[in-house]
Structures are given as C-alpha cells and as structure tokens.
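Read through the structure below, which is laid out as structure tokens, and then see the notes.
What you see is part of a larger complex, with each chain still in position.
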C-alpha cells in the first residue's frame, strides 16, 4: 500500500463554509465522498475546485441553461476519466451516471469502451468529441463541430462538453497523484433497485 | 482561419468584479491578456478559474508558503503546456517565465526540450515529475517522490507541482478547443532588456 502522503483533515478542522457544504452533501448522499475531505486540506483550492465543478455540472446554479442533461455530463466524466485511468472519478461519477441515466449497466460500458455502450447516437457523438478534447485537444479544428451540430448540440453545449472534460482531466490528475480512493459506497450505487 | 465560435465579450459587458480584476491586470501589464476576456463570457467559470489560478500561482494570496519560486511555477506551466501543444499557454506563460527567471532563453528551451534547458538539477527533477503528471498520472507511485525529496521538495511542494500541471492541463484544453490566441505582446516580453 502506498504511503498516505496527503491525509485528509478531520471535518472539525475545516473552515466553516467548507464544512457546511460537506454536511449538506453527507445529508443528501448518506456519506461524504472522499474528494470533499481530501481537497479540504487546501481550502482555497477546495473552494475554486467546487466553484468550477458547480459552474459546469449544475449550470442552473450559474444562472444558465445547458443542452446537456445531468446524465450526459456524468457520462462525459466517466468516459474521459477512464481514458485517464482515474479510479476515483470512474467509480464515483460512474455511480452518479447510473443513477441519472437510470441505467445500471451504462457506467461500466462507457468506462471500458463507449463505442459498445447502450447510448444514443447523440451521446456517442458527444463522447467522440470529449475523447478528442481529453487526448489530443490540439488537433481539434472546425471539422469537429458539424457532427455535433447535426446531433442538436449548440456551440455553447460544445463548450460544456469540452470544459467538463478539461475540468475532470484536472481532477483525474489530482486524484491519481495524491492517491485519492473512492468511497466503497460508490461501487454499488445505482446498480440495485433500492440502493440510495 | 477558423470560425470565431466563442467571441470574447466587450469589457463594458462583463460583471463588475471581473472588470475590476481585468483593469488591474491591464494597469500592471499594459494590456489585457486574452484569457481574461475570453473566459469572461461565462462569469461563473471565470471566477472559479482565476480563484484556482491564484490559489496555485500566488499561494501567498491563499495564506500559505510554497517551496516553489514564481519562476518554478511558470516553468512547469510552459513545459507541460508545450507537451499539450497549447499555443496560448506556451506563449503567455513563457513570457512570464522569462521575466521571473530573468533568463531570456529559458522559455524556448523548456518548450522544445526541457532536458536541454539551462536550468538547475532541482528544476529538472521538478519537470520530470510534472511531465509524468501531465502525460501518465496513473503511473505515479511511491518511487516518484524520493528524487524530489532529494532536491529539497517537500510533499506540499510536490502537491504544488502536480496541481499546477493539472490546472494548466485544463487551461490548455480550453484554450485549444476554443481557439484562444495569445496576445502579440507576449511573444517579445522578457526577451529584450527594457521590454516591460
């Protein structure tokens, strides 16, 4: 087992605003996802991370709409996090993906090979683009946009696809280098009917 | 020339807090780096981006010290942004790197091949690690830390190296996909004696 170089602080020791959010999450999810405490050892980064997260993942909190559904967003995260081999994000966001899409199999499918997943052609085009942003963003050019427009995505939706991919590329690298491990609860969420 | 899909807003149309920061930057730099206006089209993301940026790049604003110098930080950005082929970040942060390190050649050197650059063994070890975070973060393990400790980096400094790399990996992807172009001013900054 690797050394625990970056131990999470205890809940009582984190700043009040952070603790409030953490308790709210615990209330809703029934447990505290490890990322909330792991990043809290650096409060300024914690605040920026979750502000960015919320701006992209709950756009309504930023006062804007998005053509992506909640399930679309989690699907992008799960798929590109698998391409980056990030255990934390694949497991945690795969769980949320299952719940939002109400498809118990979809997270494992997109994590292994999204081309084989039971998803719509629109989602397939979305993931093709997300994977290009993830793996070779410098090759993106005008030719990458029409296939997305053809599936009904606006340029603003495409920004969302790219920005979500980019943000979780950050998250993937932080989680992997710092050895952040997913909570055991995530592995089963959304797989069985009554699982909260 | 690519289509301008994501036009920057005009300064007069951005929220007050963002405009204040932009005017402060303009004051100091003599121009507004394009990233400030380009991202301002989405204020919530702008605020999170710069909060994260500041937490990592000016740690004193977050009330903490760092074993990395300002030059070290810009060197990480320039080197890993080149690995991601991000024109904006290589040019803009290469300029700042030249200024902080007071070395007019160093940015071009690390962008092309940091192994040939006129940098210290400590900086070489720092960049070896940053490049691993950039390109294959999932392979990082306990064996990657002792060479950094041997150069005087603490585990907190190593977090800084990794987090800066991860954050600019996000920035690189956003800049490339949205076709953000560096201001012409950056190309020459720090190359000639009196250049501001």
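A few comments on the model shown:
For reference, chains read A and B in written order, and residue numbers begin at 1 within each chain.
Criterion: a contact is a pair of C-beta atoms (placed from the backbone, for glycine too) under 8 Å apart; a residue touches a chain by one contact, two chains touch by 3 or more.
Bear in mind that the values here come from a model prediction, so they are computed numbers and not experimental data.
Here 2 of the identical protein chains are placed; the entire complex in the file holds 6 of them.
Going forward, only the chains that are shown with their structure count from here on.
Chain B has its Cα centroid 24 Å from the Cα centroid of chain A.
Listed in rising order, the residues of chain B touching chain A in the complex are 2-3, 5-6, 42-45, 47-49, 51-52, 54-56, 61-64, 84-86, 133-134, 137-138, 140-142, 145, 155, 158-159, 162-163, 165-167, 169-174, 176-178.
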